[in-house]
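Below: one structure in structure tokens.
Removed from the display is one protein chain of the complex; every other protein chain stays in position.
Lettered A and B in written order, each chain numbered from 1.
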Amino acid sequence: MSRDLMMDATGNDERLAPTYGAGQHRLKAERESQILEVSIGPQHPSTHGVFRMDVKLDGERVVQLKPVFGYLHRNHEKIAENGSYLAAIPYTDRLDYLCSMTNNWGYTLAVETLAGITVPERAEYIRVIMAELTRFQNHAGLVGFLLQDMGASGTPLMYAFREREKILDLFEAVSGARMMCNYLRFGGVRVDCTPEWMKETRELVGVLPRFVDEFERLLRGNEILMARTQGVGVLPRELAVNAGVTGPMLRATGVNYDIRKVDRYGIYDRFKFRVPLGEHGDVYDRYMMRVLEMRESISILEQALKEIPEGPVQDPKTKLRGLRPKAGEAYGRIESPKGELGFYLISDGTMNPYRYRVRSPCLINLTILEDMCLGQSVADVVVTLGSVDIVMGEVDR
Amino acid sequence: MSAPELGAVGVDLSADALRALLVAAIEGCSVTVVENESPSGQRSLVLDHEHAVEAAIFLRDNSELRLDFCSNVTGVDWPDREVTEKVKVKKMVEGLEGATEQEVEETRKTLAPGYLEAVYHLFSMEKKHGPVILRLRTRDRAEGNHLPSLTPVWRSAEFQEREAFDLFGIVFDGHPDLRRILMWDEFADYPMRKDYVSPAEDEPVLDDGCLPGAEPGAEQGAADA
Partner (left out) sequence: MLGEGIVKGLFETARNFLGSYVDKDRLVTVQYPEERHPLPEAARNFPFLLYDGDDPEAGLRCVSCHICEKECPPRCIYIEKSTDKKPDFVGKPQFYPARFDIDVSVCMSCQICVEVCPFDAIRMDKEFELSTDDRFGGLMWTKKELSKPNEYYQKIHPVEAAETDARRAEDVEKAKAKAAAAAAAKAAEVAKAAEAARADDEGAGKEPSKG
């Protein structure tokens, strides 16, 4: 059953052809009687939160899929606009609540760009260490959940969470909280890491490769995994670029675009690491991207822990309370584990940001969910959604 | 933002250069540069409605620019504001030697009309440069809240333009599926506008009578009396 048979794309201008346009697909009228409408979510274990998909099915095949958002909407942007620049940091923790450290970094980077703040060297290293630990634990968790969605009940997820737990313990020891770290500040980080903490981290980074090896042995050659993921949810490269897909999802299609390499924000230009690239853009490639990125994160961690200098961790000239950046605007972006996390700030010279905007990778990566799922079966929709790696706190904001 | 060696590719991404390129390439296109005084120095271009899509396609397809990745799309609300300025006015002043023309300083208050703005941050995945910032401005904040949609050019704008429609009330003409995205469909207002007033939070809604302050049945008793 080919997609073109059932769908009728309304393209008008030839130059606009790369727009595959969700919502431009129309069901053929004569088939409509056989179409079944199913609502997947918002309370569904495989939707990773309160996410709903209105799916139209022809038998087992998906002919239309409309994502429905907003169940976790709390107008994060308005809350931040009503508070001071400092008060927005704990709220950024709650965007993508698995990766609070990278969220903090995205926001502080935007404020630093806006106000021209410099960061001490040691703080930059600490940021890299925290970001890479976050990336590792996010990818470990995601891979666990993805396999859970495929039916590998429990085992891989528990193994992933066991390692994640060790990293969260490290976060707690330095920032005071396991998930809502609220650790980075514009102009540095809140507190310095103790030498004992550094030692513990070095020890942990030493054992993490064993976990990745085991994890790969557990499932790499697994025939069921391959059957469920290869050729499923294929995302064409051209569409991925046009739809603004970022992060491991984009790199799984073979586009070499990693903001750590492109923008070299922080001190990422000092580290040697490779950017894993996929080829087919299917679920299997996306799964492998995460596994390979975990290895690269370990390599960055090893370098950062070796080179980290002594020194202050907070720029003394920066006012944390009552920061008033000059009127203007700035866009700061980082490579969060899920993709490009950007913060757009407009200052009008007062204590509150005039406009505060989060460019959430999860929301924008969902733009092409329909295109990936059309013609697939319902079971594959679940796997495809799992491979996008969404956290509803960030999608709905 | 952009790394130093990226500039070495030879593409001038400054707002002035892009303005010159756009004006040369598209007939009748009016482009204004918005200055940015902050240390970020990210300046932006305001496009007119008629040529916005043309200009966007040009920026995307130009072989030197190749701004194929529209990263961030958002709305900004600029409400009406009062501008106070001191103006020197020539006036006939009755003096001792009759009426003479003199310069008099006057304070004038004018109402700068508000507008809604859509901001697009563009990058290039192919050339790995950016950002280029485009702005589109509506005529006003009421009926004239229409803008051309750039979703046909960059698919990534689809959900983000829907969000700007939902939270700011900017209507994007040419958007394939313009519905509310985060708020529920029955919601009437635009919560991200600066003049939005949220309904009182401490009004007990569901657990009426359960809150310590509210006496159960108090309303009923009053009605009976």
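Note that in this section a residue touches a chain if its C-beta (ideal position, glycine included) is under 8 Å from a C-beta of that chain, and two chains touch if they have at least 3 such contacts.
As the structure is a prediction and not an experimental result, all values here were calculated from the model.
Shown as candidates are A:A177, A:M198 or A:V378; the residue that touches the absent chain is A:A177. Looking at A:P90, A:P209, A:P236 or A:G254, the residue that reaches the missing chain in the full complex is A:P90. Note on the undisplayed chain: of the listed residues A:R52, A:H73, A:R127 or A:R190, the one touching it is A:R190.
By the touch criterion stated above, the residues of chain A touching the omitted chain are 79, 83-84, 86-91, 93-94, 155, 159, 162, 165-166, 169, 172-177, 180, 182, 190-191, 207, 214, 217-226, 320-321.
In the analysis below, only the chains that are shown with their structure count from here on.
Of all residues in chain A, those touching chain B in their complex are 13, 15-16, 18-24, 69-70, 73, 75, 77-78, 113-116, 239, 241-246, 255, 257, 262-265, 269, 325-333, 340, 342, 344, 346-347, 355, 357, 359, 363-364, 366-368, 396-397.
Residues 1-3, 6, 36-40, 42, 44, 57, 61, 68-72, 74, 76, 119, 121, 125, 128, 131, 133, 151-160, 163, 167, 176-177, 180-184, 191-192 of chain B are the ones that touch chain A when the two sit in their complex.
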